[in-house]
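As you look at this complex, bear in mind that one protein chain is not there, while each of the others sits in place.
Here the chain labels run A, B, C and D in written order, and each chain numbers its own residues starting at 1.
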Amino acid sequence: MTAVPARRREGLYFAVRNGKLLAGLAVLVPLLLLAAAAPLLGGQDPNAYVAAPASPPSAQNWFGTTMFGQDVFAQFVYGLRSTFIVGALGGGLAAIIGMTIGFTAGYRGGIVDEVLNMLTNIVLVLPALAVLLIVNAYLGVRSVGVQALFIGLTSWPWAARAIRAQTFSLRSRDFVDLARLSGVRTWKIIAREIAPNMNSYLVMTFILLFGGSILIAASLDFIGLGPSQGISLGLMLNNAARWSALHLGMWWWFIPPGAGITAIVGALYVMNVGLDEVFNPRLREL
Amino acid sequence: MTLSVRDLRVHYRTLRGEVKALDGVSFDVADGEILGLAGESGCGKTTLGKSLIRMDGRMRLAGGTAELDGQELPIGDDRRMNRFRFARVSLIPQYSMSAMNPTRKIGKMVGELLASRGEKLDRAELERRLDLVELPRDVLGRYPIELSGGMKQRMVMVISTLLDPSLLIADEITSALDVSTQKAVARTLVEFRDRGFVRSMIFITHDISLTYQIADTIMIMYAGKLAEKAPAGVIVSEPRHPYTRMLISSLPEVGVRHAERRLSGIPGRPPSLLDPPTGCRFRDRCPLAFERCAEEPPPIEVAPGHHVACWKA
Amino acid sequence: MRRYFGRKLLVYGLTFLVAVTVNWMIPRFMPGDPVQSMLSRANVSQPAAVEAMRAHYTALFGLDLPLWQQYGNFWAALFRGDLGTSIWVFPTPVTDLIMRAVPYTLALLIPSILLSWWAGNRFGAFAARRKWLDNTALPIGYVLTATPYMWLAILLAWGLGVVAGIFPVSGGYSFSMRPNWSWEFVGDLALHWFLPFASLFLVAFGGWAIGMRNMIIYELEADYSTYLASLGAPRRLIRRYAFRNAVLPQITGLALQLGVLVAGALVTEIVFSYPGLGHLILKAIQNQDFFLLQGAFLFIVVGVLVANFVIDIVYVLVDPRTRIGMGGEAT
Amino acid sequence: MLSLEGVTKTYRVGAFGTSTLTAVDDVSLDLAPGEVVSLIGESGSGKTTLGKTVLGLLSPTKGRITLDGERARPGKAYYRHVQGVFQDPFSCYNPVFKADRVLTMIRNEYFPGVADSEWQGRIETSLSDVGLDPGQILGRYPHQLSGGQLQRLLIARALLLDLRYLVADEITSMLDASTRIDVLNLLADLKARGLGVLFVTHDLSLGNYISERAVVLYRGRVVESGSTAAVFGNPLHPYTIRLLSSVPRLTSRWGGEEDTASAEVPEPDDRKGASTLVEAEPGHLVRRTGGDTDAGTASLRSAR
Partner (left out) sequence: STTPSAPSGAPPASGGAGAPSAPAGPGAADAAFPRNETLYTSGTQWGPPANWNPLRTWDSATGTKGLVYETLFLYDPQNDTFTPWLAESGDWTGEDTYELKLRQGVTWADGKPFTADDVVFTVELGKMKTVPYANLWGWLEKAEAVDPATVRFTFSKANHQQWANWVYNNAIVPKHIWQGRSEDDVMNGVNDKPVGTGPYTYHSHDQDRMAWVKRDGWWATKALGKDVKPKYVVDIVNSSNEVAMGLLLQKGLDLSNNFLPGVANLVKGNFGIQTYFPEPPYMLSANTAFLVPNTKRKPLDDPAFRKAVAGAIDTKKIVEGVYGNLVKAASPTGLLPQWDKYVDQAVVSEKGFSFDTAKARKLLADAGYKDRDGDGLVENKDGSKASLKLIVPAGWTDWMEASRVIAEGAKAAGIDITPDFPDFNALVDQRSSGKFDLVLNNERQLSNTPWMYYDYIFQLPVNKQQNTVNFGRYENKKAWDLVQELDGKKVDDAEGMKKVTSEIQKIQLDDLPVIPLWYNGLWAQTSTAVWTNWPSSAPGTPKSPPTMWRNWLELGGVLTLTEIKPVGG
C-alpha cells in the first residue's frame, strides 16, 4: 500500500535530510540569486567596455576582463540569467509538449497512441542538435526566446515517452475507471486524477529537460548560433575561444562560463537523483 | 525436531519507529511436518518466513533463536546464514512469475546457481523432478518468458527444492491462482514432502480452508504473536482461541447461503504493531475479554500439540 | 518480427522524409540569396559583370526553377548520391567534402562511443558495489555529464595542450606532415586525435556510469535478485546477472544518446579544429554554404538512423524478451 | 432489466498486436432488480472484461447491452443507474487525495446544485446504509482506512445515485476473511432493497452464499448457468464439476486421485458451431460441444 499524504510528509522528511537534494540546492540557489541580482552586480550593460583589456582577476574585476575590457564577472552574472531563462523556457516548453503528447497517447491508446508514438519516434531519432543547427543557421532573429522555442520543440520526445508509459500504467488503475463511472470527462481525468499521481515524476522530467536545454543552448551559442544581443554563458565560451583566450592564457575568461554551466546542470542532475530517492521508497537510504 | 523457534522477535525499522512485526514467537516443526501458517493480513506471517531465510535490509532481529536439526541458524547474520540457504532452508517465493532471471536460459541459470554454491548439477535427478511436476524437459533450454505462469511456478518449486532442504518456506504461493491450479500446486507440495525432497515445510497463506487441505499442523498468528497452534483437524473442529473461532466461523463454506445462515465477521481492526497494546492483543475485539486479558497470556499446551495463548482457553 | 522491423523501417523512412524536406525547405524560405552572397564575397567591382555571374550561378545551382521542380530534383539527385556543389569550396562536390571529413568524425565517434559505453557501464556497476565508492564516483559522474562538451574540450586543450604542451590542440595532423602510412605519421594522427577523443569520452563516460549505477540498483532490487540471494547465491553471481540485465536498457540508451553524442562530437571538433563533420558544418554556417550544410545534415541524419537501426537489431538479438515477445510464441 | 445480448470482446494481443484474443465470447445474460447473479470462473476467464463491458468502460466488439430495453450508452445518464465496484479497494482511490473525494466527484458531476447541508445529509444516509460511521471515514486518506471500509465507501458512493444495478467485480478477494463476510452481507442487504447485483468472483463458496443465479464462465464462454442451487447442487459441465471439486473446504479434505479424471475439460479452441447451450433442466443451461453427448454427461454425472 502506497499512500501519498503520508508520502508527502515523508517526502518532506526525506527531502530535508537528503544530502544530494540539499547539495544541489546549495549550488543552484546562490547561482539563481546571482542571476537575479545581475543588474545590481554586473552593471547595466555586460558588454560595456569598463576596464583595461585582458586583465586578470582583481579587486575591481573579480573575474578579470575580456580582450576588449569587458568585465567577465558582469558577463557571467548576466550569462547566468540567460542560461536560466533558456533552461526554464526551453525545458518548460519541452515539458508541456512532452506532457501533452505523453498524456494523450498514454491515456487514449489505440490509433491516437500509434500516431503520436510515430511522431515521437521521428523527433527522437532526428539528431536534435543537427536540426537546431540547420534551423538556427538560417534564422534571422536570434534571441534567447527563439532559441528556447526551438530547443523546446525538439527535446521533448523522451519525456513524452516516459510520461506516456507512466500514464499507461496509471490509466489501468481502478480509480481512473471510477472517475469515468462518475461521468468525469477525459481531460479532467488526466489533469485531476492521473497527473497528481505523477507530480514527482513530472518535476523530475522538467528538471532533466531544464538541464538538457541549458546544454543544448550552450552548444548552439558556442557554435555562434547564440543570441545576437546580450550575453550568455555559451556565448562567453565562444568569444573566449574565438579570441584565443586559450593561447593568451586568459583562463579567467573561459573557466567561469563553463564552470557555471556545469554547476547548474550538475546541480540539477544531482537534485534529480535526490528527488528520486525522496519519492522512491526503494531508493531511500535509512 | 526439524525446526525449533524460540521467542523470535523481528522488527522493522521505519521512520515512525520500530514495527514489532514478530514479537516473541515460539514453535516447533517436526520432521516431515507441514506447518500451515494462517492469520489476518499484517499479522507477521511473511515476516516469520523471511526471518528464517533472509531478512531484508529493514528487518532487525530483536531477539530469539531458531534451531534447525539441532543446529542453531544464524538468522541475524546474513553472511553466515548463506551456508544454510538453499541447502538447508529454502524458499518458494510468492513472486515465482518473476523469480527467474529473464535473460538467462533456465537450465543455464540453474547450473550457474548450483555451481556458485559449489554443487554439481545432477541432470538426471533434475529431469526426474521436472517429470514429476509435468514439465517438459526442454524447459531448461528456454527463457522464463517462454513459460506460462503455472509452468514458471512449478519450475521455481523444482529449483528451490533441488538440494533437498530440511525446511521449505512457501509464502502465499497460491493466492494468485484459481482454485483448480491452486489445488494442483498444493498437492505437488505434499508430494515433494512425501518423496523426501523436503523434510518439513512452512506453508504460509491466509486461506485456512486451503491450509487445512495440506497442512499437518496449523498455526494461527495474530498481531505478531502466536494465537493458536494445533493439528489441522483440531484447529478446524475445536478451536480454542476466540480469534481462531471467530475466524473460522466467518468462512462461507460451499453450501452455506446467506438466506439460510447469515455469517458474521470479526468487528474491529488489529492493533498497530508500531506501538502494540500490552496484554492480549486481541482484547479489544474479543467478546470474551475480561480483566486478566490486560496481562499477556502465555501460550500454553492445552492438549498434546495444541498450544493456545488465551486465558480462557 | 517482420512487423516489428516493418514498423521501425516506417519510422525511419518517415524521419528521413521529414529530415530531407525540412532540410530542403529551410534555406529556400529563409531570407537572403546564397548566390548573391557568394558573389558579394567575390568582390567583383563591376555591377554588370556581377549581374552576368549571378544569372550564371543561379542557373548552375538550379535555383531558377520552380520550387516543386527543385524539390523533385533534390530527391533525384539524392538518390544518385549527389548532394550538389559546395559554394564555399567551389566547385568541389559536397559529397567529396563530406567523405573527406567523415573518417575523422568516425575515428572520434566510434571509439569514444563504444569505449565510453563499455567503460562507463563497467565503472557504474563497480561503483554501485560499495557505498564509499558510490559516494565518490557518483559526483564525478554527474559533474562529467553536466559538463558541456566544448568546455571540457577547452579545459583539456588548455591544460594538456597549451600549458603542458603534451598534445597539439588543433588540426588532424601536423602541418609539416604529409599523409602516408609511416609510424611517424600515424603517431602524429593519434596525437592529434587524443584530446578530442578524450573530451568526448569523458563526458559520455560520466553519463553511462550514472545510468548504469541507477539501473543496477533497480536490478539488484528485482525479484530474481532477491530470489537468488534467498537461495544463498554469492553476490558475485547476483551482480553478474544484474549487470547483464542492466546493460540491456543501456543499449536502448545508446540509441537515444546517439544524437547527443554526435552533437558533442561536432562541438568538440570545433574546439580542436579537427577536420571532421563538425568543423565542416561550422564552416558551412560561417560561409553560408547551404548546400554543404544540407549535405552534412543529411549525412548525420542518415548516419544516426542507420546506427539506430543497428542498435535495434542488436537489442533484439541480445534480449530474449523482445525476441520471444515478437515471435508471438508466448504472451 | 439489464441485459447482455451476445456480448463478445476481442483484444489485440501479442507484442505488436499481431493476434487477437477473444476474452468474452457471445455471452447473453439478464440481470433483474433485486437479484444477485454470480459470474464464476477461473482467472482469465473474462469476468472482469465482461464486467467492464457492462459498465461501458470497454466497448463490446459484438453484441449489445440494454438497460430496460434501451441500448446502454455509457455516460452520465447510464451511470446514474448502473455502477461498479472493483476488486482492489486500494487502487480505486487516488492515493493523492482524501478518500471521500469519490463522493465529492459524484456531487460535482451529478448534483452541483445541491446545498452543502443537504449533501451532508445524503452522505450520512448512504454511509449508514453501508454501516460506516461518517466520523471515521470523512476526511481520511485511503491508507488510513481498512480494505473493508474502502469497499463499503465505494458502495456508499454508488448509493448516492439512483442506483439500480451494481457490478461487483471480485470485491472481496483482497479482503480478510472476517471483513469479507461483512461486505458480502452488505450486498445481500442491498439486494433486499431491490438492487440488481452482478457478482463477479472466482470463489464458488461466495457466489453460492449470496446469489440466486450463477453463471459459470470458461475462457470467455458461458458453460453453465442456472439457479445457484442447481449449478452448485447438480453441476453438469465438467468444468464446473472440476471447479467445485477443487474448492478447499473445511468439512472435507481432498481425497486421493479420484477427481482428476473429471478434470478433462473440452479444449476451448473447438469453437465448432455445434457447441451450444442446452437446457438440461428447466432454467439450467449447460454447454454441449459436438461430441459431448448425453452419454458423456451421464458418465460424468456418475463419476461424481
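Operating definition for what follows: a contact is a pair of C-beta atoms (placed from the backbone, for glycine too) under 8 Å apart; a residue touches a chain by one contact, two chains touch by 3 or more.
All values reported here derive from a predicted model rather than from experimental measurement.
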Any idea which chains on screen the missing one touches?
-> A, C
In the whole complex, of C:Arg100, C:Arg122 or C:Arg240, the residue touching the missing chain would be C:Arg100
Using the touch definition up top, pick the residue from C:Asn23, C:Asn245, C:Thr268 or C:Asn287 that touches the left-out chain.
-> C:Asn287
Provide the residue numbers of chain C that touch the chain removed from this figure.
-> 30-34, 36-37, 39-54, 56, 60, 86, 88-92, 97, 99-101, 103-104, 162, 169-182, 184-185, 273, 275, 279, 283, 286-288
Contacts of chain A with the absent chain, listed as residue ranges = 47, 49, 53-54, 67-69, 137-140, 142, 224, 228-229, 239, 241-244, 246-248
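Keep in mind that, in the parts below, only the chains that are shown with their structure count from here on.
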Distance-to-centre winner among chains (Cα means, whole assembly as reference) = A
Most remote chain relative to chain D, going by C-alpha centroids?
-> C
Centre-of-Cα separation between chain D and chain A, whole angstrom | 49
Chain C and chain D: spacing of chain centres that average the CA atoms, whole Å | 56
Please work out the Cα centroid separation of chain A and chain C, and write it as a whole number of Å.
-> 22
Touching residues on chain B, where the partner in the complex is chain C = 53-54, 56, 81-87, 90-91, 93, 95, 98-104, 112-113, 116-117, 143, 145-148, 156, 159-160
Over in the complex, which chain C residues touch chain A? Could you list them?
-> 10-12, 14-15, 18-19, 22-23, 26-27, 30-31, 138-139, 142-143, 145-152, 154-155, 157-158, 161-162, 169, 210, 214, 217-218, 221, 255-256, 258-260, 262-263, 266-267, 270-271, 281-282, 284-286, 290, 293-294, 297, 300-301, 304-305, 308
Complex contact set, residues of chain D against chain A | 52, 55, 57, 74-76, 79, 83-84, 86-88, 90-98, 102, 105-106, 109-110, 141-144, 154
